[in-house]
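Note that one protein chain is taken out, while the other chains of the complex remain in position.
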Amino acid sequence: MTQNKVFNTQSAPHIPKKNSVAKLMLTLGLALTPAILAHVFFFGTGIIIQLTLAVIFALCFEAISLKLLGKSIKLFLKDYSAFVTGLLFALCISPVAPWWISFIGMFFAIVVAKHLFGGLGQNIFNPAMLGFAVVLISFPQAMSMWLPPHSISPYAMSFVENLQAIFFNQFPSTIDFDTLTQATPLDLIKTGISQDSMMSEITTGIAFGNFGGVGWEWVANMYFLGGLFLIYKKIITWRVPAAVLLTAIAFSLPFYLIDPDNFIGPLQHIFSGGLMLGAFFIATDPTSGCSSHKGQLIFGAGVAIMTILVREFGNFPDGVAFGILIMNMSAPLIDRLTIPKAFGQKDK
Amino acid sequence: MVSSINSQQLYKLQGGIKLPHHKNDSLQNGLSHLPIADKVYISLRINRGNIAKALVKVGDKVLKGQIIAKPDTTNGSYIHASTSGEITAIMQRATASPEADISTVIEITTDGKEQWVLLNKKPINQAYIDSVSAKDIIDSIHNAGLVGLGGAGFPTHLKYTSNDTKINTLIVNGAECEPYITCDEQLMLSYPEDLISGILLMMKASAASQAIFALEDQVGNIKSAIEKHIKQRKINNIIVTKVPTIYPAGGEKQLIKVLTGREVPSGGLPLNLGIIVQNVGTIKALSDFISEGRPLVERIVTVAGDCIGMAQNFITAIGTPMSHLLQHAQFHKDKTHRLIIGGPMMGYSMPDCSTGIDKTTNCILALSKNITQHYGDALPCIRCGECVNVCPAGLLPQQLHWYIKGENLEKAREHHLFDCIECGACAWVCPSQIKLVDYYRYAKSELKYLDYKREKSDQAQIRHEQREARLERLKAERAAKRKRTRRRTTNTDKIQKDLSATMERIQKAKAARQDTKLETKNDSK
Partner (left out) sequence: MNPFVSLIIISFVSLVFGLIVMWVSKKFKVEGNPIVEQINAILPQTQCGQCTYPGCKPYAQAIASGEAQINQCPPGGEEGVKKLAELLDVEVIELNPDNGEAKEIDMVVEIIEKDCIGCTKCIQVCPVDAIVGAAKHMHTIIIDACTGCDLCIPACPVDCIITIEAPLPKFVQRIDKPALYSTIEQAQQW
């Protein structure tokens, strides 16, 4: 019998699910849209420029890295992972941050955090968070310069004025620079508490809304909405976000109850800064997170605890990035300790 | 445990996926007898890669149902001629097995007469079931050449001959969880009565006190039809239960979990829980053997897929070439991208359509490129965790893949690699299109090989050490011998000394005597 191969002999399964990494990443991008729209509504069009910049830098660095490493550019650019990294990074930085913030951030995110560790699926750290942490530590001045939300802002910057601010560091001359920009709510709290102000005094300020900062809380709501969409689409599971948010509440509550004048309240915590973004979009990054279900819960709890410790006792106003990076480091260990019981294995 | 089954409580299966059924096409065209092919190719492969020994030679005339090969050990099953005709070749040929393995195959050129051997028929009624002994049924199972028709091909009689644990439950597996396959559903539709008889025989053989007949909840009115027959025959220890249609709920271990909430221990068999799981096809085959005397020479095969014009189920003689089956189902060869034996999740693709079907061949699928094509490119694992959510064995597929890719096979074993049932759910959901099951199969085979080598080297070490010890002992013995000889030599000296001393004494004595003699002589003189 001669073996004439007439048909394709790939192994099972023969009816693949219509699923791909690119689809996954694009869905993630789609889930960010409501938050981006809210961002534009409250903080102006600067974020659009930042998103575009970050994505362009991300794709460029991705292409260059792939080229240098001799990998297929066509194959890997189509997976949209660099695109998502760019989006997430841009959402963390100020809408009027100078352009080189994105450049440096994306360099560390794509080249250092991703490709030096082996590319897609091999990174220990979440690329966007590593890039963000680098610029946050290196350029605190540029990073803390935020715009106040429209409702309380004396002046709304136009698209062109945003462009000028980002590329040439030129701000509208008709208005005083210090009135134009404002620190983030968490920054205000940090400085307020260091000046021995009470929490109740700080949060009655004009920049604060019902839970978090004005505008900020709405962006957080939109992240929450996007996150629910991702859970519905089964891109992420409920475990990490639930662990982050519930632990954040549970861990901050005792502090708040004991000394409400010096500690941030639980709701303030979860609606401020990057916690909601981190909980649904960044801590859920599967590559740098835990794989076992129990491990994911521990991972999320760890992120929340680290974040709150940094916010309450650290030098930085927000600690989501540090929390996630530290938990990224511990993820392999957590995974090893939480190997699930396989079918038919005896309970240990 | 018994009470939990009586209440028909179902347990949740971990993981699993929902697949499109694609079952209606082949069901609506019904069941028909496939005319016998000109030549049939009967494979002599039996479980675990063993080959049965042919009892016929080229040129022999055989009758349908005649035993043509028997296993070397009691762990195999008999192989019967599936039609009458002449043996025209015994050769090495591709068989209906993964990778289309080459194995010994008997070619029978059919004479078209379908002449049976003398058949021993007994009607299966209550009187017969009461009178027959369990051993007789088990012998029948063996003589009928029964193997698990669900896919694994485990010789059926082995399930009944182990007497370590008492069997209390027989689970009748009518849950075909893979898409397209309908041969079991068709069988349950067409032969409910034979099935009930078969179940009673199997229960008698295993001394099980009850039977659970498991069906998928997507099948239509089969449940009521079977229940009607059970009621007619006044049987009260067979329960018909519907299980959710989740792939792979029809897998033996998964089905037990869903029905009883118990998990077959890792590395163990359902027997360890006092449970036997039997496919409906096997049960029907036993009932056929006892009531009609026909051994397992034919089975129902589903021919389906989008390249089949007339998808349907055929009663097919074992060994019939796939091409013959496909011909009768309006096969579009040009459109076909993959030709699969078994289901789309666990079946194996065949290089061509010339191989003969096996006892375990439940389905032949011809799929076009539209269906088999992957959606995206193959990329590295991004550890998205989809596979963890669907794994029915509770494993971490992405970690296993990671370790196997890095040749860290022992780590994979630590992560319970050997509990993987190769159901393919992980590979199905993988957004990076990684052929995960291929990795697991590779790692399992390699670990088995490494274990074998380790065992061999342990033996070599023992043999070497024993040889060293023996050589040492021989050396010591030789040395001891030499020493003894030397001692004996020194002894001789002493003896000689003693001897010479004695001789001296004797001579002295002689001389003295002579002196006295002389003296006496002189005296006497």
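Brief remarks follow.
By written order: A and B. Residues from 1 in each chain.
Here is the rule we go by: a contact is a pair of C-beta atoms (placed from the backbone, for glycine too) under 8 Å apart; a residue touches a chain by one contact, two chains touch by 3 or more.
Model, not experiment: these values are computed from the prediction.
When the full complex is taken into account, the listed residue touching the unshown chain is B:379, out of B:17, B:290 or B:379. Only one residue in the set B:218, B:445 or B:514 touches the chain that does not appear here, and it is B:445.
The hidden chain makes contact, of the residues B:165, B:218, B:459 or B:514, with B:459.
The omitted chain makes contact with subunit B at the following residues, 48-50, 373-374, 377-380, 404-405, 433-435, 438-439, 441-442, 445-446, 448-449, 452-453, 456-461, 463-464, 466-468.
Here, only the chains that are shown with their structure count from here on.
Averaging Cα coordinates per chain places subunit A and subunit B 52 Å apart. On the side of subunit B, the complex with subunit A involves touching residues 14, 19, 91-94, 99-100, 179, 253, 257, 263-268, 333, 336-340, 342, 344-354, 365, 367, 371-377, 379-386, 388-389, 392-396, 398-399, 414-416, 419, 424, 427-433, 435, 437-438. Contact residues on subunit A toward subunit B in their complex (touch as defined above): 1, 3-24, 75-76, 78-79, 81, 119-122, 234, 237, 286-287, 289, 291-293, 335, 339-346.
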